[in-house]
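This is the structure, below, for whatever I ask next.
Moving on to subunit A:
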Amino acid sequence: MNTATVVGTASMGAKFLGALVLTLKVLIYLFLMVMIGLFLMGIYRKFTARVQYRVGPPIWQPYIDVIKLLSKKDAATKNWVFDLGVIMGLGGPLALLLFLPLDTIVGLNFHTKGDLILILYLAVVGPLGFALAASVGASPWGAIGVGRALSMMLGYELPFILGLLAVVAKDGTLLLQKVSAAQSMWNPAGWHYFQWPLILAAIGAHIALQGVMSEKPFDQAIAPHEIASGIMVEFGGKYLGMMLLMKAASLMAELGLFAVFFLGGTTAWDTIVKIFALFIIAISFDAVLGRFRPDQAFTVLWKWPTIIALLGLLLTVFA
Partner candidate 1 sequence: MRVEEVIKAIQDKFGLEVESPYPRRLRVRIPAEGKSEEERRQMLRDLLQYAKEIGFQHMSFITCVDFIKDGRFELNYGLWSYTIPTMLVVKYDLDRENPKHITVVDIWKPAKTWEQEVHEMFGVEFDGNPRSFEPYVLEDWDSIPPLRKDFDPVQYLKEHPMQGAGYDPLPYVNLVEKNLEQPTVEETGGDEGADS
Partner candidate 2 sequence: MVEWLKLVDKARSRSIWMLMYCTGCGAMELPPAMTSRFDMERFGIMPMATPRQADVILVTGYVTKKTLKRIIYAYEQMPAPKWVVSHGSCPINGGVYWDSHATVNRLDLFLPVDLYVAGCMPRAEANMKMFTELMDMIAKGEARGWEEYVKNRDYYKENQRKLFGYDLVFTDGRSAL
């Protein structure tokens, strides 16, 4: 609708300037989101350390880790397609972030274009990129890791989608902007999370969210004891750094999506606050729970969260 405003009818120079400002805004926005994501991971390590009776690293430890990893001299790669996979892996979530309402932080309005189907299929690009890289890495452990990550994806995708579709059923629209418009920003009563038929869908999706973010008890993909950190087996220096950045970006994206759909995240700041709240809840589960076996996790995910979310959906549609 408003593509015209960007590529205005003004002279060539103004148009070029507009494009430059836009790219700068986009770069700043992505940088900010990744920084907040890394900050979240810093809180995660501090939180789990304190649960485990120890001091734990400083909160800015992930920034140091990323700098160290990106400055490694000769990370091993098998084939240029390995690098392509990693670039695609990081590019996916970054592109996804542009469609979330978080981008009002720098005054962009791409999020008006984002709708649920695009978000769901853009979220797949990141894992697919790293899956390709792990496959090129040709280590059997890498293949098992990817196999588990994809099985888990099949596992948590069903309840998560059912939950989101319940919201789409209630608001009758796929556009994120309209969904957040249908909810109030700060008053919990206005959030979909606490409205009657939707609370079931929200609970189902919330359990699945634990799998989406691959926190325990559904973190089979990188289970160190069983498959030596699965997918990340062949990722050295800068490839591991880019994977950390991807983890940070997708953390913001997944939690942002959930916040928009169930907690009414409209502008950037309130969504970030809600993301923090969701993150604290998630890591408190992660700190104390164990890890299911892949088939147990799949059965658990396709049983209780799916039933609850389906109930929520059916009640919304028919009641």
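We adopt the following convention: contacts are C-beta pairs under 8 Å (C-beta built on N, C-alpha and C of every residue); 3 or more make two chains touch, one makes a residue touch a chain; residues count from 1.
Candidate selection criterion: all candidates are chains of the complex that A comes from, given by their letters.
Here the structure is a predicted model, which is why all the values come from computation and not from measurement.
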item: Result, touching chain for subunit A in the complex among 1 or 2; value: 2
item: Touching residues (chain side subunit A, partner candidate 2) in the complex; value: 45, 49, 52-58, 61, 64-65, 67-68, 70-76, 224, 228-229, 232-237, 240
